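Complex shown without one protein chain; remaining protein chains in place.
For subunit A:
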Amino acid sequence: MVKQESESANRPDNTAFTQQRLPAWQPILSAGIVIPGFVLIGLAFIGIGVALLVTSRSIQVLELDYTGDGNGSPCSSCSQSTTVNCKCSLNFTLDTLFQGPVFFYYGLSNYFQNYRRYGASKDDNQLYGDLSYFTSPSSSCSPYDYDGSKNPIVPCGSIANSMFNDTFTLTRTVSGKTDSVPLDGKGIAWWTDYNVKYRNPSVTPLKNAFNGTVKPIDWAKPAYELDTSDASNNGFVNQDFLVWMRRAALPNFRKLYRRIDASGDYQNGLPAGNYTIDITYNYPVRVFNGAKKVVFSNVSWMGGKNEFLGIAYLVIGSLCVVMSVVMLIVYAKFKFPDEE
């Protein structure tokens, strides 16, 4: 500050900066630029919009609700009973080939995974495989940090505890013979979640790491036995667990369950035929007026089916074109006053 004062006492510097005369670009949005610009943008947007819409239309989606609300629906008995591993099955018929790769989602509605308290109820250190957090889970997991007899719960917290535990198998009936459709459960979670963010403790066998802890209250099996068929798909890096732990943004959401393994008959997707989904019905949603569904969908370069983007691009693209026409009329009347 002292320096400034002594400067101002002398002749001020005659630089472009101090005299506010820095060379400057002074863009003027004149009609000559804006109208062609709008036309170009509009046309480009319409093009993208059409492409998006066409792509989106070409994506096949099959949605089947299995909540079991109505009496006629296949899972109504399961939805009313409280039996563990209640079985029910859904049938559907495909008339044409369901183009592959086919993704198998489960969907929940009116389910608030984005509830703040729910979202905070986990312990990232524990899930990173830090054993010290096994014995003393973070208090944010409460009330799922300790069970009734003060044993620490691993993995703790509401999110883990409420992990989706319905399971599905898909079978195809071809000329009386049932053939189970191979499902691939690998790579359904984010790569970084599987490889970096979630880790099992480096204890072998994994079971020993969980000594002195109990499984989440609503879980049937402990974390190290989630996948009995694949030993590497257990603990915190279980793909289903990872998918569940990535909280959905909105109360109606779908999560990836499996991919149809593109092999054998299913090279090109699901061929036409009669299919049955056998459901192990465990997950209660009717208490909070929720719904459950299974979704088959294939994806394109833009992801899953979503008409919104295509429509948005079309609308805004045509809006731009219309605007440029309006502007053209306006400027024609005013004879481009600033072009002179």
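The rule we apply is simple: contacts are C-beta pairs under 8 Å (C-beta built on N, C-alpha and C of every residue); 3 or more make two chains touch, one makes a residue touch a chain; residues count from 1.
The rule is simple: contacts and distances are computed from a predicted model.
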Checklist line | Protein name (UniProt record) of the chain left out of view, among "Phospholipid-transporting ATPase", "Nucleolar protein 11", "Acyl carrier protein" or "Translation initiation factor eIF2B subunit delta" | finding: "Phospholipid-transporting ATPase"
Note to self: Among A:153, A:189, A:226 or A:294, which one touches the chain that has been omitted from the display?
What the structure shows: A:189
Check: Among A:67, A:161 or A:200, which residue is in touch with the absent chain?
Finding: A:161
Notebook entry, point to check: Taking the entire complex into account, which one of A:40, A:174 or A:319 touches the absent chain?
Noted result: A:319
Margin query: Just checking the interface: what residues of subunit A touch the absent partner chain?
Written below: 1-2, 4, 8-14, 18-20, 22-27, 29-31, 34, 41, 45, 48, 52, 101, 103, 105, 111-122, 124-125, 128, 138, 140, 142-144, 158, 161-162, 187-190, 192-193, 196-197, 218, 243, 246-251, 253-256, 259, 284, 287-289, 297, 299-306, 308-309, 312-313, 316, 319-320, 323, 327, 330, 334, 337-338
